[in-house]
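Sharing a structure here in structure tokens format.
Note that one protein chain is taken out, while the other chains of the complex remain in position.
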Amino acid sequence: MFDFLLNPVYATWIVEGLLLTIEITLFGVMLGLGLGTLLAIGDIYGPKPIKAAIAVYVEFFRGSPLFVQLFLAVYTVPAILNIQIDHSVMAFLIFGLNSAGYQKGYVKGAMETILGDQMQAGLSTGMSKLQTLRYVILPQAYRIVIPAWTNEFCSLTKSTAVVSYAGLDDLIASGISIKGITYQIIPVWLVIGVIYLIWITSFSKLMDVIYEKKKIPGLELLMQ
Amino acid sequence: MLDVWQQLILLLEGVPLTLSISILSFLVGIAVGFPLAFIRVYEKETSFLVDAYEKIFRGIPEIVLMLLFFFGLGPYFTFPFNSAFFVAVFVLGLRSGANQSQIYRGAIYGVGNEQMIAGMSVGFSKWRSIWYIMVPQVFTFSTPGLGSEYALLIKDSAYVYVIFLAEVMTRAVQIRTSPPYDAVTPFVLAALIYIALTFPIALWLDKWGTKRKKKIGL
Partner (left out) sequence: MADFVMEAKHVYKTYGKSGKKASTSIDIKTKVEAVKDVSLQIRKGDIKLIFGPSGSGKSTFLRCLAMLDIPDKGEIYLGDECLTKPGVDLNKARARIGFVFQNIYLFRHLTALGNVELALRQVLKLPKEEARKRALDALKEVKVTDCVSKYPAQLSGGQAQRVGIARALSRNPDIILLDEPTSALDPELTGEVIDTLRDLANEGTTMLIVSHEMPFAREVAEEMIFYDEGTIIETGPPSQFFNAPNTDRARKFMTRIINRTTREY
């Protein structure tokens, strides 16, 4: 039943598919973290028009399914601009933009727990607002955000499954190809499912370990 | 040739399916997640089973599960796994159960152990304390988490595209893949429809959150 695993061709497909899945996820959460931080800062310090724009951005990316956003990115945008865009590029991008919509909330929440007094303290030593954000606020915020960020990583990994329907060769696409040839539907999907499971569970464990190591006494108390 | 309004109607006809999938999955989630949360907290010996369940349903993509059950089991067990609707509610419901189990668990800790102790001090057994004292309070504490879980279900109902259920997402793709191959309108409309479905929840969550914070003195 499971002998398709022994076939080197299929095994390669699986590994390549998994790699693409991991790449999209990593790119997505990293872009999401960077852009999310900018959005959080903009939402805290920006003028009204910027805050409104950010609110619309967040509502769009959090209010509609990633599936729809993917197709919008891959089919709609090129159609509007009337040019051909590589599906991979748009897929990577849309995962980052989507993740930013969620991470903005986590980063902003973490920052708000810290702001008030730590900003005052930073200013009192002569640092500018920007310096205080960079050296005092964000370092603390990023530590507080780690559990939510880990969650975001796991949820994003699961969501990457949709890219196979936009033509990308991720793990699901590998599964579809293999089952199409071998007709071993249940074993193939069981294996694919288990691979995702192992990847996600190991990553969570890894983040837990990192979190324990990087923990600073006094900072975890804030995570209520 | 379909114009904007005709497309809109076509998509809106998928909304009842979207809603029924999300509502039923949510209810399945409550039925599964609520008891599991209490078992996880109060019965230490079996709690590892709950952990395993949570890990599985939060670690495997919904799409994989849907493909597995519908295309894998569907051909063998003609009923119920050959019904895309059943598979959808089955998968999303169990997934929601895993999420909700976490939410209720957080709420149980939020309510606090002192409440249990108070219950037992007036003579309730462990499980009666749970039923009369914890359960009512846990619901109040978990409302925000439940709100976002429901919004998540509405969005995840789009996954049923992979098992050919004709709700909003599937219909949008159908419009694009038939002449005149309009790639713009269907997806824009679909996104707007989903946002319209989730927006009230987001608003309500915000309002509820600030109200509760005021009540408990934050």
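Letters are used for the chains, namely A and B, taken in the order the chains are written, and counting of residues starts over at 1 for each.
By our rule, contacts are C-beta pairs under 8 Å (C-beta built on N, C-alpha and C of every residue); 3 or more make two chains touch, one makes a residue touch a chain.
What you see is a predicted model; the values in this text were computed from it and never measured.
Within the full complex, the chain left out of the display is in contact with A.
Touching the chain that is not shown, out of A:44, A:93 or A:127: A:127 (per the contact rule at the top). Touching the missing chain, out of A:88, A:118 or A:151, is residue A:118.
In the full complex, chain A makes contact with the omitted chain through residues 114, 117-118, 120-128, 131, 135-136, 139-140, 143, 216-219, 221.
Rule of thumb we're sticking to: only the chains that are shown with their structure count from here on.
Across the complex, chain A meets chain B through its residues 59-60, 62-69, 71-72, 75-76, 78-80, 154, 157-162, 165, 172, 175, 179, 185-186, 189-190, 192-194, 196-197, 200-201.
Across the complex, chain A is touched by residues 55-56, 58-65, 67-68, 71-73, 75, 151, 155-159, 161-162, 169, 172-173, 176, 183-184, 187-188, 190-192, 194-195, 198-199, 202 of chain B.
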